[in-house]
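All protein chains of the complex are present and in place, except for one that has been dropped.
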Amino acid sequence: MDLTPHLPALQVIVPMLSAPLVLLLRPRGLAWAGAAAVAVLSFCIAASLAFAVARGEHFGYDMGGWRAPYGIELSVDAFSALMLLIVTGAGAVSLLAGRPSVDLQIEQERQPLFYAAFLLTLAGLVGITVSADAFNIFVFMEISSLASYVIIAGGPDRRALPAVFKYLIMGTIGATFYLIGVGLVYMMTGTLNLADLEARIGGVTDINPILMAAGFITVGLALKAAVFPLHVWLPNAYAHAPHMVTVFLAACATKVAIYVLIRFDFFVFQANLPGHQLQFSLFLLPLALMGILVASAVAMFEGHLKRLLAVSSVAQIGYIMLGASFVSQAGLVAAFAHMFNHALAKGGLFLAVACLACHYRDLRLDQLAGAARTMPLTAAAFVVCGFSLIGIPGTAGFISKWLLIGAALERDSSAFVLVAIILASSLMALVYIWRVVETLYFRPAVVEAEGPGEAPLQLLLVTWAVALANIGFGLFPRFPLALSSAAAELLLGHTR
Amino acid sequence: MNPDTAIPVAICLPLAVAVGIVLAGRISDNLREAVTLVGAAALAWVVWGMLPALFAGDRPAVELSQLMPGLSIGFRVEPLGMLFAALASGLWIINSVYSIGYMRGNREKNQTRFYTCFALALAATMGIAFAANLFTLFLFYEMLTLSTYPLVSHKGDAATVRSARVYLGVLLCTSIGLFLPAIIWTYHVTGTGDFTVGGILSGHIQGADVGLLLALFVFGVGKAAVMPVHRWLPAAMVAPTPVSALLHAVAVVKAGVFTITKIIVYVFGVDFLFSEPSSGWLVYAAAFTIIAASLVALRQQNLKRLLAYSTVAQLSYVVMAAAVLKPLAEVGAAIHMVAHAFGKITLFFAAGAIYTAAKKTELSQLRGIGRRMPWTMGAFTVGALSMIGVPPTGGFVSKWYILAGAFQADNLLAIFTIIASTALNAAYFLPIIYMAWFAREESGSGDHGEAPPLVVLALTATALLTLGFFFFNGPVIELETQLVREAMR
Partner (left out) sequence: MKLLELLGYFNYWVFAIVLSVGLYTVIAKVNLVKKLIGLSIFQSAVFLMYITMDKVEGGTAPIIQKGLENQVFSNPLPQVLILTAIVVGVSTLALGLAIVVRINECYGTIEEDEILDAD
């Protein structure tokens, strides 16, 4: 039997249905093995979808055989394929590497529960990505959010609890805003299928509810995506989550929200609302720039390693939004390429942090002084991924910076200001990464490492694989760029 | 070896050597240093093997990867890059010999890391020399900065780390803040960054923009140390002396002036730049740097810092020569890279030898040291004379060509600067020589003899090269005349 046409459905069903099964795997280590196997399988499905999409195929799937727009449609195009790669890749990497770190942070008997929630988060994020139905996206968004609250709060750090409470409140408000927007749109058109919405909104005579819907949806999703200044939930939630959860969520969670924001906007609103392109630009561009500058500046003075990296994520989200706000082929390619590259860089950095955390309980910078002497390989991986975050040529991060600057130069107005801001924030990234590097390498040790030698091999190997991927995709970026530009063309095909 | 395959080999070989050093370093120190020496010799053999093809007018090229349309990693050998690569790879052998003597003589720690980073730096240097476009050059330029950082911060104490931060900060900030925008600007207006004979910018940019872009390039390439972005070079002097010798007298700083020369010749195009008055400021900036750096050097009390400021001045000779935009001056720029390399590496070797034998670093401590270390100070004298430009040393040849080029252009400023700085060079080098040979040694300055034999061997070799370059410079001039003939039709 040829499974290829069913891949979009399998992509969601596999992790979702395995989650309860993982619960049953009580014996030590089995739950991990099961979850990791499922995550790797998901990644393989995503990869085969991505290769097929790169060849020019498009996957549509009617759930239960009900035809769209009446049934619920799943669809995989270049944009969702890229996103699927990021999400499942982050899931597979964090689970493959994660066992030693999870063993340290979560009691044995709660691990099956943890892994089940982890898989549900993965299933939710994947579900958002493949859904072509506005309400279905909401349901998957809530599945992933609820499960991610659980895994963030699952660690030993009590500070995670208030952080996750804040995340829960703001995440729910964001999702509810989205729901209000969807309701308004449904009220005016009578459909929830994205493609059908695009076709029908043009016929709506009273445009005001649609405008209001655009506002609610944009703000709601911006909240979920931690776009500045709606990012306040993010730093603490990431900083105090279990390390493996941070790896996973930092690499993909906010990007999925950005994905929905961009997709909804380009598929539904751009084509039908006069002047919407400009509104979209004018709303996001200043926020993106502020986010880039303010978050980078804050990161320069942050004293806790995980918080520093989390705050830097807010700046990086700014880069993605900046590219998207150009509403041009070059800008969108830059945004999508940066989604991919930032996932690589930040995932690698948090993996290195997880390695460090095996021997250092306290992750404040001054406590980590001299760690490179006990853990040289970990520190080196941190440096490589840090270069990618800064955008040193030869690493993946450079590619997206290059594209972003190129896209900024295409704009007639304010091109030089934009370039100056991008470069300034790169220099700020240099400062905050270098602070860490100097601390790790040169400052005299304050606390003794708790264990001898390097982090566990499993963790270290995956960390280095990601670090090398940062270099590999810096030198041979053809595949992600092909997907990105196909995605950008697709989206721009929907604008007027 | 086929020149086309020789290019990737020349870049990958030092990388392989770096890996070999790491592995060998776990077994024994002798094996590690054998790997370094063999690797250096093999690299020189590969690079120098390309020379006949170059003389025959061949321009080997290879493309590694195309990142996106118009942006690729590729290599192409032309006379200027060939000269730079040959120089760096040849001197790596001598410097390795010297390193072994120096590092053992001073019982330095982390020697494996030292040799590994050195090999990485050489790989980056080869990449810069052979780069076929601006992007590739930038890639290896940053790699050179990053791979030399552990060398500069080698000692690891607080003062060293502070200096190393200045080093890295200045080089990375200028390259990301100025060089990268200049590159992007170039790609944006021309759609390409390939180094092309005659330049690529002509017709795409004009007026004041030319001067602005040139400024972004010149100050963005911080490694060329045109004032005010020279601060990193004195800061880098905290590194062990072999690093200062090969990297901060040859590879890194020459990478800077090489990049500027290459950009002037292959990106702007000499004729285009000559026709644009807004580019004229570069001669002034270089002249200012020469004079100012020489004046600062006069006031230095630390030998290595004095040499660093002398390097800042000498680098701007190359920049100024390239900026004069006349055939003889371009040849002079290329030759001066070689002549200064031989002379300055000798001087640094001598400084390191004095430190190894006597732990002396200040000028005031050098009274009468010539009698205790005759070989070292003899080589130092040769190097200093070459800096001043006294025959029969290599420095005379290059100054002659630059001066001739300046006369060709009727550039009075350049002529005056060269004469004035010659006087200044003499003013800070001659007292040292006098003091070392003729002053009476102060009592209680310690009893010591010559530096370790390997160190003496290395500095004698480079001193002989400095002298030899005065007599045998034909092939270099021939090679660079090819460049000028190509570039200025």
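Each chain gets a letter, A and B, in the order it is written, and its residues are counted from 1.
In this text, a residue touches a chain if its C-beta (ideal position, glycine included) is under 8 Å from a C-beta of that chain, and two chains touch if they have at least 3 such contacts.
Given the structure is predicted, the values throughout are model-derived calculations rather than measurements.
Colleague: Given that one chain is not shown, what are the shown chains it touches?
Modeller: A
Colleague: Check the options A:172, A:367 or A:458 and report the residue that touches the missing chain.
Modeller: Checking each option in A:172, A:367 or A:458, the one touching the absent chain turns out to be A:172.
Colleague: For the chain not shown, which residue from A:30, A:52, A:104 or A:146 touches it across the whole complex?
Modeller: The missing chain is touched by A:146.
Colleague: So one chain is hidden, and I want to know which residue out of A:5, A:20, A:162 or A:303 touches that hidden chain in the complete assembly.
Modeller: Result: among the candidates, A:162 touches the missing chain.
Colleague: With the missing chain put back, which residues of subunit A would touch it? List them for me.
Modeller: Contact residues on subunit A toward the absent chain are 135, 138-139, 142, 146, 149-150, 153, 158-159, 161-162, 164-165, 168-169, 172-173, 176, 179-180, 183, 186-187.
Here is the rule we use: only the chains that are shown with their structure count from here on.
Colleague: I'd like the Å distance between the centres of subunit A and subunit B, where a centre is the mean of that chain's Cα atoms.
Modeller: The mean C-alpha positions of subunit A and subunit B differ by 44 Å.
Colleague: Which subunit A residues qualify as touching subunit B in the complex?
Modeller: 387, 390-394, 399, 402-403, 405-406, 409, 419, 423-424, 426-427, 430, 434, 438, 441-442, 475-478, 481
Colleague: Under the definition above, what is the set of subunit B residues touching subunit A in their complex?
Modeller: Subunit B reaches subunit A through residues 64-68, 71, 73, 135, 138-139, 142-143, 146, 153, 156, 161, 165, 168, 172-173, 176-177, 180-181, 184-185, 187-188.
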